[in-house]
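Every protein chain of the complex appears in place save one, which is left out.
Per-chain numbering from 1; labels A and B assigned in written order.
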Amino acid sequence: MTSFIRNQWYVAAYGSEVGRRLFSRTVCGEPVLLWRTRSGEVTAMSDRCVHRRFPLSQEPSHLDGDQVVCGYHGFTYGADGVCVGVPGQRRVPRTARLATYPVVEQDSFVWVWIGERELADEKLIPRAPWLDRPGWTVVKGMEPLNARYGLLVDNLLDLSHETYLHGGHIGTPEVAETPITTEVDESAAVVRVSRHMDDAACPPFYATSTGIEGRITRWQDIEYHAPCLYLLHSRIAPVGTPPPAEEDGSDPDAFHVEVVYAITPETEGTTHDFWAVARDFAPEDEKVTDFLRESNRTVVLQDVVALDVLEQALQAEQEGYQELSINIDTGGLAARRILERLRREGAPAGEPAVAR
Amino acid sequence: MTSFIRNQWYVAAYGSEVGRRLFSRTVCGEPVLLWRTRSGEVTAMSDRCVHRRFPLSQEPSHLDGDQVVCGYHGFTYGADGVCVGVPGQRRVPRTARLATYPVVEQDSFVWVWIGERELADEKLIPRAPWLDRPGWTVVKGMEPLNARYGLLVDNLLDLSHETYLHGGHIGTPEVAETPITTEVDESAAVVRVSRHMDDAACPPFYATSTGIEGRITRWQDIEYHAPCLYLLHSRIAPVGTPPPAEEDGSDPDAFHVEVVYAITPETEGTTHDFWAVARDFAPEDEKVTDFLRESNRTVVLQDVVALDVLEQALQAEQEGYQELSINIDTGGLAARRILERLRREGAPAGEPAVAR
Partner (left out) sequence: MTSFIRNQWYVAAYGSEVGRRLFSRTVCGEPVLLWRTRSGEVTAMSDRCVHRRFPLSQEPSHLDGDQVVCGYHGFTYGADGVCVGVPGQRRVPRTARLATYPVVEQDSFVWVWIGERELADEKLIPRAPWLDRPGWTVVKGMEPLNARYGLLVDNLLDLSHETYLHGGHIGTPEVAETPITTEVDESAAVVRVSRHMDDAACPPFYATSTGIEGRITRWQDIEYHAPCLYLLHSRIAPVGTPPPAEEDGSDPDAFHVEVVYAITPETEGTTHDFWAVARDFAPEDEKVTDFLRESNRTVVLQDVVALDVLEQALQAEQEGYQELSINIDTGGLAARRILERLRREGAPAGEPAVAR
């Protein structure tokens, strides 16, 4: 029994990771081979040769034009996965063909669909447009997490942990103290958690990047598209700054940061933790860029260390274990319910679970 | 099915290891958090936050006065395990409480009771008073053992291995050659093994520390309090020294060394190997102290290497394996029988196994 939700789009890589070198990443337990054709299209196929299961990403496997040549016995495949050559004979068996995966490059990410191909609707891919939009400057990375992906979902949906785990970086006492409001859209599989702090200390992450010296209004608006994409809309402004204009949402005196996480299960107990931070201020300031990259990576690694430890602790539990949930967990518990439903249905978000 | 005997006192730490820094040690599979209150009392509680099971010993968890603050979301606990604060709300759930363990600091050790609390009788704790008594000088340490604790019990109850595994340190031919006498007190769960060598070579461990140059009378009197404490009363004297006085046991011309092992199961396959050596001679002589510390640590590590290898060998056995026991194993076999009985009964040593 797998715990993966397969009929979903997942981020397999940043587009910048995929080129003319064979590259592999495991998504929901399936090893996916990623490469670009000479014309620049991203291709996603099974990373196992049909002959003897040799990984096609393993040297001396290589690209020859728009064909993949297995490094063990030379089985050769086109971008459509069809085998076009085998050693020692002219005839290529008709069934020699690699599984391919629907793939979409969007918002700087490479999205793949692991499940049933006929359900792969591009319109289901959640958006993070700031990662690839003029006027926004982005820093990003990916950290391997030795923990089940659910622990990262828990972590991100309850930001009160910023006060404790990330104190000195992004946490201040107000984060843990300020109540949240939670909205759940079951049919769209979206959870929204908001925390608006009217008068809060400005943590170093924002003080250094924005230059604000006094206290701030700090809004955290989370939008989690289960299971794969997490958006944190962060608004920072000196106390007293007018709110966004009601008519058009314009908000010229505030600083906006869009924090994006793509949460991709690798195996049952490991996760690809893609993180990106986009900002609409000081777009050309390299110092701000470097500072935000280092700061956010530090924060992500604090989470990675904590969640890796937590995964080990959970695996060592001798029997079932109990948790105790409180108000701050409302969003996380809603996310768990949605994930459980998606698992049970085997269906894409927003789609009815029809018999198939 | 666990092989742990839970209704027992076990040594979790030396008192000197526990202070105002959060410290964790796993005993019989349970992670125990140890720290001292400001008034110096040792406190033992579950090392898992009730909220999401985060280890309370993991940074940035920390002590705040006499309260433990979880480093993940800030759940805060008093020394009695009761949760006194949670993030984002005033009300603390009534059930938010860490399990605590009965704890006794005695003979330099911190003893904890893992099993049923109402059976935790302090009078059941076996004593090793030399470790904390005027006139005795002590060296000690703890080595992690990657082997089931039964292998250490076997090892210590059959000292004939000193001749082979510890030759050049504490072993001489006479140890293996001299027959033993064994006494078993089933109801107290104590095994006694004695080996009295009347005329033996003096191994470097004793020659260097006592200054004796010729042959010696060497008595080894083992007293094993199953499952957790092992005492070796060692008497060394030049050949011809009168025996201890019958009336009062006084024995002024002999050298006495009390070797103490606390044997604490960590997991099914790993053990905390606490060792200490107390002597009643040359109490202020730093050279003797340093020599005994280094020598005994060397000997303990010889055992650790051998038992780690043995554990690996046993785990690789493809089916059940056979052993062959001889006279030297009488004490070890008696200990195994007692351990098996205690496991079966789930009862503390010396207590009748009543239905519960």
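By our rule, contacts are C-beta pairs under 8 Å (C-beta built on N, C-alpha and C of every residue); 3 or more make two chains touch, one makes a residue touch a chain.
On a predicted model such as this, the values are computed, not experimentally measured, just so you know.
Within the whole complex, the absent chain has one touching residue among B:8, B:160, B:234 or B:295, and that is B:160. Remark: the omitted chain is touched by one listed residue; of B:178, B:208 or B:241 this is B:178. In the complete assembly, the contact with the undisplayed chain comes from A:50, out of A:13, A:50, A:125 or A:260.
Across the interface with the omitted chain, subunit A contributes residues 2, 29, 31, 48, 50-55, 58, 60, 69-74, 86-89, 93, 95-96, 267. For subunit B, the residues touching the chain absent from view are 154, 158, 160-161, 163-165, 167, 176-180, 306, 309-310, 313-314, 316-318, 321-328.
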